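Now for chain A:
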Amino acid sequence: MIFPTEINLLDISAVILLIATFGLMVSRGFSNWVNAYRYQTIVLAGIVALIASITNIWELYIVSALTFGIKAVIIPKILFYVTKKLDSPIKLEIYPYISMKLSVIIAALLVTMSYFIFLYLDIKSNEIIQVFLPVSFALFFIGLFVIVSRRKALNQMMGLLTIENGLFLFAVSLTHGFSLIIEIGLMADIVLGVMISSILLFRMSRTFDSIDIKNLESLRDD
Partner candidate 1 sequence: MLENFHLVYAIVGFFSLGAILGLFSRGKSQHVYLTYIPSIIGSFLAVILSIVVFTSEDIHITLSSQQIFNFEIFIDGVAAFFILIIGLISFAVSIYSLSYSKKFDDKKNNSNLGMLVNLFIISMILVVASNNIFFFLIFWELMSLTSFFLVIYEHDNENNLKSGLTYLVMTHLGTAFIMASFLFMYAQSGSFSFDSFRDAGIIPDYVRDVAFILAFIGFGTKAGMVPLHIWLPQAHPSAPSNISALMSAVMLKIAIYGIVRYLFDFNSIDDSSNYLWWGLGIVVIGSVSALVGILYALVERDIKRILAFSSIENIGIILIGLGLSVVFASFNLTSLSILAFVASMFHTLNHAIFKGLLFMTAGSIHYSTHTKNIEDLGGLIKKMPWTGLMFLIGTIAIIGLPPLNGFISEWLILQSLLSVFQIPSTILQVSLTFASLALALTIGLAAATFVRLFGISFLSKSRTLKAANAIEVPRFMLTGKAILASACIVLGILPFIGINLIVTAFNLSYTPLSPFEPLSIITEDGKSFASLMMPAVLIILLSVFVSIFVFVKIIGGKTSTKKYNTWDCGFGGLSERTQYTATSLVEPLSRVFAVFYKPKNEIINSFYSDQNQYLKKSIEVSYTTRNIFEEFYDLVLSFNLYILNKIRKIQTGKINAYILYIMIALLSLLFAMGTGLIE
Partner candidate 2 sequence: MNEFYITELFFGISQVLLLVVLSPLIVGIMRKTKARSQKRVGSPIIQPYFDILKLVKKEEVVSDQSSWIFRCNPWVNFATTVSAAFFIPVSIVYSPFGVMGDILLVIGLFGLGKFFTILSGLDVSSSFGGLGSSREIMFSVLVEPALLITIFVIAIFYGGTNISMIVTSANEISFLASPGVIFALIAFFIILMVETGKLPFDNPSTHLELTMIHEATVLEYSGKSLALIEWSQSIKQIILLTLFVNIFIPWGISDNFSLTEISFGMLFIITKIISLGILITLIETRIAKWRLFRVPDLIAISIASSMMGVIFFFI
């Protein structure tokens, strides 16, 4: 039985998720990024719980709890610890390769593109959940765009985590999630990835005393 509220609930949650990603796009400071990411994961966990209630598969509840626990709490904690420890003076991304204004417009374009791809694919999944497919594409492409257009390594990590969120949403909405072992494996990978990149960030800030990737260009063929 589908309550009308749930349907627009789905749409509303999709819109909130997109707003959270845009929030990540526009924020400048390191801590703003991490906060934006935290909101994003919280909304994501909510969506997963929602899908679980619609398709009433019990594993999805566990998965949403897991995502909330790890992605919304542990990972932001690590990232906050990292941003505090970084001894680079200004914790701002001032001159990204593409100006903030332009990057927002491009993000919008990417969202429209993901909707076009979604239409091209005409996937016959459960109609209700299909709302989240274009959003997951959008998350994926915006994450990719963040990595390409930003100068600060931490921001690139954020882009990476957004791509992972997009993937996670895509998996849940399309095939209602993998079996549990694979979910746990994915989570472990993400956490390990974040830990290793934070170690790298520490080393980078200690040797280059700034985490700008401009000074990561010595290995090249010229």
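Note that a contact is a pair of C-beta atoms (placed from the backbone, for glycine too) under 8 Å apart; a residue touches a chain by one contact, two chains touch by 3 or more; residues count from 1.
For anyone wondering why these and not others, all candidates are chains of the complex that A comes from, given by their letters.
All values reported here derive from a predicted model rather than from experimental measurement.
*Asks:* Once the contact definition is applied, which of 1 or 2 turns out to touch chain A in the complex?
*Replies:* Result: candidate 1 touches chain A.
*Asks:* Quick check: in the complex, which residue numbers of chain A touch candidate 1?
*Replies:* 97, 120, 144, 147-149, 156, 213, 216-222
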